[in-house]
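One protein chain omitted, others in place.
Naming follows writing order (A, B and C), and every chain is counted from residue 1.
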Amino acid sequence: MLNRALTAATLVASLALACAAPLATAQSQTPIRIGIITDRVGPAKPYAEPVTLGAVFAAREINAKGGVLGRPIELQIEDDQGRPDISATMARKLVDAGAVMIVSLSLSTATQQAQTVSLETKTPHFTPSNSGDTLTTQIANPWFWQSGPLGSAQVATLLSYARARNLKRVALITETSALGQMTARSFREALQRNQIEIVAEEVVPGGATTAEPQMQKIRAANPEALFMAGVVTPENVLMLRAYRQLGLKMPILASYNMSVPVYSSVAKGLLDGIAFVDAFDPARPEAKRFSEAFRKDSGTEPYNLHGYGYDGIYLVADAIRRAGSTDKDKIREAMQATRGFVGVMGAQGSTYGFADGRRTGFDTNGMVVRVYEQDQQGRVVHTGSR
Amino acid sequence: MKSLLQAALVIAILSAIGFLLGPYHTDIYRKLLLWIALALSYNFLFGVAGQVAFSHFTFYGVGAYAIVILVTQAGLPLPLAATAGIVLCVLLALAVAIPATRLDGFYLALATLALAQLFIVFLNEGGELTGGSGGLTSYRLPDVGGITLSGPRYTVVIVLLVTFTWILLARIDQSWFGRACRAVRDNPQAAAAMGIDVARTRVIAYALTSALAGLAGMVYAFVDNTVSPPIFGLENAFLLLFMVIIGGSGSQIGSVIGATVLYLLPFVLSPLIGHHHALVFGVVMLLVILAQPRGLTGLWAARPWRSR
Amino acid sequence: MQDLIELLISATAGGCIYALFALSYLVVLRPTGVINFAVGDWGTVAAFGGFLALSEAALPWPIGMAFVIIAAFGLGWLTERIAVRPLVERGAPVLAPILALLGMLVIFREAVSVAFGPDPRPIPQPFGYGRIEFGLLAASYQSIFIIGITASVFVGAWYFFERTLAGRSFEAVALDRRAAALMGINLRRVTSFAFGAGASIAALAALLLTPNTSAHYLMGIPLAIQGFTALVIGGVGRTEGALVGGIILALAEQLTMRYVPIAPGLVQGVPLLLLIIFLLVRPTGLLAARGASA
Partner (left out) sequence: MNNPPGTGSAGGPLLAVHELTRRFGGLTAVAGLDFDLHAGEVLGLIGPNGAGKSTTFNMIAGTLAPSAGQILLQGNSVGGLPAHAMAARGVLRTFQHNCLFAGMSLRDNVMTGMHVGLASNLLGVIGGIARVRTAETAARARADELLAFVGLADAREQDVATLSFGQGRLLETARALAGDPKLILFDEPAAGLAPAECERLTDIIEQIAARDIGVLLIEHDMRFLLGIADRVVVLDHGERIAIGLPEAIQRDPAVIKAYLGSTRGVPAAGGTHA
């Protein structure tokens, strides 16, 4: 029996070694390698795909303008399948391959696990798209930054927008994905801090076929407004449908997930009047320029998710430029020193920056509120969280 | 004596690899070994004892969370925490298996399907205890006997886990208990007529393999020093089932091959064909079963050029 | 009170979806003994078929629906030819086709993801968002539509299995394949028909559901699990077991959601717990097969 074990062991060993084929990296004009971890087959795929496209476009643009420090940027894109353990494996792969920076565009939990690698290997690690509040609080990792719109900033923006309504009693609904849960937690905490009573808090489980029981409870609790923290489209559609079906009338204040354009087709007829947070103001000059350039390049219309990836790569490139070298320590310092970086995302005039040792870079005052007009995302009606 | 020597040799070779590989390949290697450990024990449950259960990753998670919580939050010493974790796995396994294995058919499958989902709900709603959807992180393995087990040394721990699992299951498989399990799988009625207590055999097989999954989970907890709910869900449970099937259910070497092929497939294919690797996975799976329901080891046994 | 009735109707409609998936399992299980976990992904493929027929081509609902259901019959037939027949004819153990169908499940899902991308796609509402309110009665048109269609499918299935010769031949095949062959029943034809019909039923269920949710490439597995659960709750012995099981499951889910006063995240665990307890108390399912006690 141990003979077979021996055979098996040899087999595993030879396969492991076969996969260890070294990555030849010697090139004439050595590019600066930036590693990207994305999700190509897992649950984050619908979001990771456009963000990655935006990142790839940004790298092409930067290289067309002569690159960074006179060297081109090379993106090494790895697929973590939306699985946290593989995300950490991919982070190691990127570090081994000589990436000076890891950019995570996958699930929040995957980014979390990849952080154990960036912390251990002292590699700058950045996510321009994850919005979970806990990424920078659960693990004290000085090598990690986040510039996605945090759940706490989203709810602050919504509350600022609704200040005139003087909300006292509201309902909160979400679904069971990790990010949906994290976002709901941020919402809950902010509402409690503002002494707004949550009279009904509901969860629609993944794969549900209806949200009517949850919406009935909300109807029975009769709140002044409904906060939607869900981030998974089919479940969000169920909520909207039940809202409409049960004849609910209170205003809906939704997380930035509702800014994804797919709702215009899958929730047709259900969207009119919904207020949602967005980090994208189409009227902002930088955003306009980006949209035009992207459209010209790929023939498709970009939206906010593309913008996150685009800004992410520009922000990283900027830090490397200021670091003046590809030394990881210097890049870390330069990342932390980022102030007033202007991207395409955010309200007019808002910038990214990691002031006061913070590692969350989205301008807390830089989000906007937009309202659906029929099935189309309308103009910006409110800016900032003050 | 000879078998002891062979075991030592296997451990030495597998550990030596751990010292030769770079960080990336070490990481793949460690996680592959963990998948192999899981596939071996799941193979015993599914392939040998014939029970369809979806709770293997639940016990993997129970082990992982238990040791982290007991060491970091309850402050127990490591050996005590590990023992308590195993006891917890066995108790939970008995609570599920004693009622569910009285019955034939797919009731265990359904009960464990429900258990697996319930466990994820528990992890997400566990508050401070489980860290909710973000899980637990920022902890370290305490030193064992004054030795810091990190880097390649931790790979040795994983190698020990895999060889322990292999030897234990191989011994059991070739004993009266292994024969009883196979008999129960093939024909419960005939097995009972041989004096085999069918329910008891099923319960022991389920509890034993669940405890082994829990043990593997404890080792996993310190690989990335992070535990979070997505690892322990149904997706991975299905993947594990596929691994055992592809390799050839009922065969230990088949489980090793199945786990190796399916775990490495995306790493090899992803750079070549991008996200289509999941489609290739399905096609490979179908073709292997169509060619030989006993998986890759069955294909090897039935190879046409075989000399008779 | 109106709330309760409204919820009962909507839960019954949800239960009908589960029941149809359970029936899809059952139609295949009866003559072949094969548990086909790919039912959910038959639904996925059909949902995207519905997207093409109803959203893209904008066919009228009855025509588009008929088109998708007929195409799904072909899909089921093809599934059987590819993943089941070669194994059955070689005398492979019954687990082999179950596993091969798991492979088909992955292929269906990934093929849809490659062809349509990761974003959900809309299926139009046959009746808009219309709603009846009449005294205590309150319900959406869609719910009533779902319940009506499901009821007629089950009446048809019941009639087929209990009253027609062809349906009886399903039963005969289930009892003893060799004896059935001796009786002159064409095993191949029965098996092909079972898979075709199973896929058509799954397609119907998907077309009834997706106007509420949207077509999504990951939608299959939850539906397969819920349908399987409904099947086991109801018991595999009787056709109406699938319906009863589906409705009980949906009622348990939705009534606990609505009325059990515990933390919202934990409420979803209650039906799972009930399920485990139910299995312990009543392991053969709610409706035992006739003659099973002898």
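Criterion: a contact is a pair of C-beta atoms (placed from the backbone, for glycine too) under 8 Å apart; a residue touches a chain by one contact, two chains touch by 3 or more.
Bear in mind that the values here come from a model prediction, so they are computed numbers and not experimental data.
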Residue of B:28, B:204, B:227 or B:261 touching the missing chain in the full complex: B:204
Options B:60, B:177, B:222 or B:281, residue touching the unrepresented chain: B:177
Touch residues of subunit B, complete complex, unshown partner: 168, 171-172, 174-177, 179-180, 182-183, 186-187, 189-198, 204, 208, 250
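Please note the rule applied: only the chains that are shown with their structure count from here on.
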Chain contact topology (line, ring, star, complete or other): complete
Of A-B and A-C, pair with higher C-beta contact tally: A-B
Chain centre separation (subunit A, subunit C; CA means) in Å: 36
Sequence positions of subunit C contacting 2 or more other chains: 110, 113, 221, 225, 265, 268
Per-residue multi-chain contacts in subunit B, two or more chains: 121, 124, 275, 278
Subunit B - residues contacting subunit A, complex: 3, 6-7, 9-10, 13-14, 17, 21-29, 31-33, 36, 121, 124, 131-135, 137-138, 163, 166-167, 170-171, 174, 223-226, 228-231, 235-236, 252-253, 256-257, 260, 264, 266-268, 270, 274-275, 277-278
Complex contact set, residues of subunit C against subunit B: 35, 82-83, 86-87, 92-93, 95-96, 99-100, 102-107, 109-111, 113-114, 221, 225, 228-229, 232, 263, 265-266, 268-269, 272-273, 275-276, 279-280, 283
Residue numbers on subunit A that touch subunit B, as the complex places them: 1-13, 15-17, 19-20, 40-41, 45, 78-79, 81-86, 88-89, 92-93, 95-97, 107-110, 112-113, 115-117, 121, 132, 134, 138-140, 176-179, 181-182, 185
